[in-house]
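Every protein chain except one is present and positioned as in the full complex.
Up next is chain A:
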């Protein structure tokens, strides 16, 4: 058996790969069969070399046969996808880090004082269930005619809505950093794609309410005397919503109107009033108003002013 120049093969056991960099073909591979035969013999030598290392690895016996632990592959191959990027901390996580708040593990079973039993924290028959409260005591700030139970439900809805909004914001920042969790997708809704037929958008409850409101107020009486369908809510008030406080305060109650005006006066006359009132801006607004009034009174048939002519300097500060 004649030795070739360098019998060292490059073997990567992890991939069951062997490479012989030193084989040179005898000048003219005579025929196809000869070539094939030579290739197969060379291949056999390489496979034998890998098998030598493989069968000498420590093996464990199992029902199917000897199991061998392969070393990690040594040939570097490119990855299929990028490395997972670290998730940016959420708003709460940043706050907790700043304040030093530790996460505390919550128990599944909690002691309920009202019934002296241990109940579960979430799920059927839970502690502090909102639906179970029989009586809500009235506070001094409650107005008669308000439904505290409905208010509790409303509060809960608002809290849930706020939480959803925060969750969306957190996911958006994660998506910007390329670290969106794999099972979440952010979909843009309601955006028409140019050039394609936009699907008829599903109209939500609020939008329908708005449209109904518009239709109602377009009647002569502003929709006040329209026959309402069962379950239809009164139309939402358009325009600014003023809360008019009672001029004559109720007996024993705080005079809210007085409080309101006192508050404003106090701010204006306080030591720091110059910080609240932007004097320059106020002066400009006053002057603009005055000029508008002047131009409004003048004749419409008057010729347009010649801008290039300089106006005599008027004393702006008053």
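Observations on the model:
In the analysis below, a residue touches a chain if its C-beta (ideal position, glycine included) is under 8 Å from a C-beta of that chain, and two chains touch if they have at least 3 such contacts; residues count from 1.
Going forward, contacts and distances are computed from a predicted model.
Per UniProt, the protein behind the absent chain is "Ribosome production factor 2 homolog"; the candidates were "Two-component response regulator ARR8-like", "Ribosome production factor 2 homolog", "Auxin-responsive protein" or "proteasome endopeptidase complex". Checked against the full complex, the candidates A:21, A:100 or A:280 give a single residue touching the omitted chain, namely A:21.
Touching the missing chain, out of A:54, A:96 or A:212, is residue A:54. Touch with the chain omitted from the figure is made, among A:135, A:188, A:229 or A:264, by A:188.
Touch with the hidden chain on the side of chain A covers residues 14-25, 29, 32, 35-36, 39-40, 42-44, 46-48, 50-52, 54-56, 59, 62, 64-70, 73, 75-84, 167-168, 171-172, 182-191.
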